[in-house]
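Pasting a structure here, questions to come.
Missing here: one protein chain of the complex. Every other protein chain is in place.
Per-chain residue numbering starts at 1, and chain names A, B and C are given in the order in which the chains are listed.
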Amino acid sequence: MASSIRVRATANGDITEVQALIQHPMDTGFVKDAKGELIPAHYIQQLKFECNGKDVFVADWGTAVSKDPYVKFSFKGAKKGDDLKVSWTDNKGASDTTTAKIS
Amino acid sequence: MTTLTGPSATRRLILQGAASVALLGLGNLPFGAAPARAAANDKYPEEAFKQKSEADAIKALYGKTAEPSDKVKLDAPEIAENGGVVPISVATTLDKVTSISFFVAENPSALAASYRIPEGTIPAVANRLKMAKTTNVVAIVEADGKLYSATKEVKVTVGGCGG
Amino acid sequence: MKARTSILLGSLSAALVALALTSPRVVAADKVDPVADAKAFQNFFFQKFPTVKHEDFVNGPYSMNEDMKRQWQEKEEFPPYEFALDAGKEMFATPFKNGKTYADCFPNGGIGIRQNYPYFDEKEGKVVTLELALNRCREANGEAPYSYVKDEMASLTAYMAFTSRGKPMDIKIPDDPRALAAFENGKRYFYTRRGQLNFSCASCHVQSPGERIRAEILAPALGILNAMPIYRSEWSGMGTTSRRFVTCNSQTRAVPLEPQADEYRDVEYFLSYVANGLPISGPGARP
Partner (left out) sequence: MKRSLALAVVLALPLALSLAPAARAANEADYKAAYAAAEASSKEAAGMRNQWTVTVSTLAAAKKAADGGDYDRAVAAAREAEALAKASIFQAISEKEAWKAMEIR
């Protein structure tokens, strides 16, 4: 099974730009299914990016983040070839992790 | 998919074949039970995400109030093409930024996302948020222990609660 | 309930009366001339939207509105169809139980050929769409067919479209009266009003592209299929050409036909042919 996380990390000089897209339903808990029953809330609560043993970005999310969430940020201090570790956990205790090489 | 709840006969007439996205009146719904926590040792701001109003959410998250600042640049569309996916970003020229948070004023709970910005990370974030209806989006930047905000109204005609 | 229906009924009869009064031009025994039709079709859109670059029509409503175009460009930085595209690529490369692959069913191994679909199959005497060809490929290799509207079918066609991006749509109409009849039938389907709202495909996508129906900005009919399959925010997911036809029908309150019904195959043939020369842009992202 392919990872739920897609990351692109590109170093340009001292600044690395990171874009990530995660496959996740991000159900709000307010939407009904075809049978008229509420689909329980199911959403990523925390998404973390680590590089060279240090957190470079931590996202705390509620249900108002769109389905298949996307985020973009930049940080300093990394170079091409460094590993960027990305991990998330959701409100049901599920999680996923991936490591991307900075290009 | 989703169920269509309660559009009036008049609205149905006016729809003229427009899509049947559920426009749930979310503002009126009672807040659901707290979800189970995923991990116990992180600092996920559970309480702040539970607050309905923007003011309460800001208080729960930061314990103080924000002042508007033109150094906080909030970028959001005039009219969201779909309330389910509204691209919103913020950047700032302020120094010593430690966090950036996004609030959608009239969502069922106002706090949408909060980002911790460690030293060395550029204080700029782009993300995509759900909006239940036309309302203000507020970005708050925490810099040197103080809070600065920028606000922009985004019009939503297809609500973002259909999924 | 009752009043509402009557009003809508009234609206239908009024529209029909209006139509009768404005007296459509009497058309006497037209010759089917696809080349002239395509030229007129493209010219109509080029003149209606003189500032839109021709190749931009394949970007649907985003070619017509700046604010939306910006939202789209932001989305395209990491497009929502990315997961479907990856899944499609993997599926395309994975052999069937008998060891064969999709590549064995298509010219050029299925790569860069999207612009030639649908085509008219002279053996069958009917239009064959890419979705149909994919399911026939599966069945010929002992696999169960996929749903035509989304999921695996959307992923597979997303990948095949992606390998054809930028190639001009290139639909042929062979010298076969049945092919001309299919084209004509597709054209008729496109312009025929249906459903309680009394809308044809053309009511929205010829007369009003760029305008809002409630919140949605309508896409121009020209190039609309070049972007298929699409990730629609409104669907929170992917959909194929079949899904687009089916939902369009329901939105006018017409009971949709079964996916890949002859009428749908013909209208896809017509719409693709009149977009000849415009680039494939699929998979697309739409509101």
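To be clear about the criterion, a residue touches a chain if its C-beta (ideal position, glycine included) is under 8 Å from a C-beta of that chain, and two chains touch if they have at least 3 such contacts.
As the structure is a computational prediction, the values presented were derived from the model and not from experiment.
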Report summary line: Cross-chain touch to the chain not pictured, restricted to C:Val32, C:Cys105 or C:Leu257, is C:Leu257
**Report entry** Which of C:Met64, C:Val206 or C:Val267 contacts the chain that the document leaves out
**Finding:** C:Val206
Query raised in the report: Which parts of chain C are in contact with the chain that was left out?
Result: 2-3, 5-16, 18-20, 22, 24-25, 27, 30, 37, 40-41, 44, 187-188, 191-196, 198, 200, 202-203, 206-208, 250, 253-255, 257, 263
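Basically, only the chains that are shown with their structure count from here on.
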Requested in this report: Indicate which of the five shapes (line, ring, star, complete, other) describes how the chains touch one another.
Outcome: complete
Query raised in the report: Which integer distance in Å separates the CA centroid of chain B from that of chain C?
Result: 35
Requested in this report: Indicate the whole-number Å distance between the mean C-alpha point of chain A and the mean C-alpha point of chain C.
Outcome: 34
Query raised in the report: What whole-Å value do you get for the distance between chain A and chain B if each is reduced to the mean of its CA atoms?
Result: 17
Query raised in the report: Of all the residues in chain C, which ones touch at least 2 other chains?
Result: 80, 236
Query raised in the report: What parts of chain A, by residue number, touch at least two of the other chains?
Result: 67, 70, 72
Requested in this report: Can you check the complex and tell me which residues of chain B touch chain C?
Outcome: 1, 9, 12-21, 77-82, 84-87, 126, 128, 157-158, 162-163
**Report entry** Contact set on chain C toward chain A in their complex
**Finding:** 77-78, 80, 82-83, 86-87, 90, 236
Query raised in the report: How about chain A: which of its residues touch chain B in the complex?
Result: 15, 25-34, 36, 41, 45-46, 54-67, 69-77, 89-93, 95
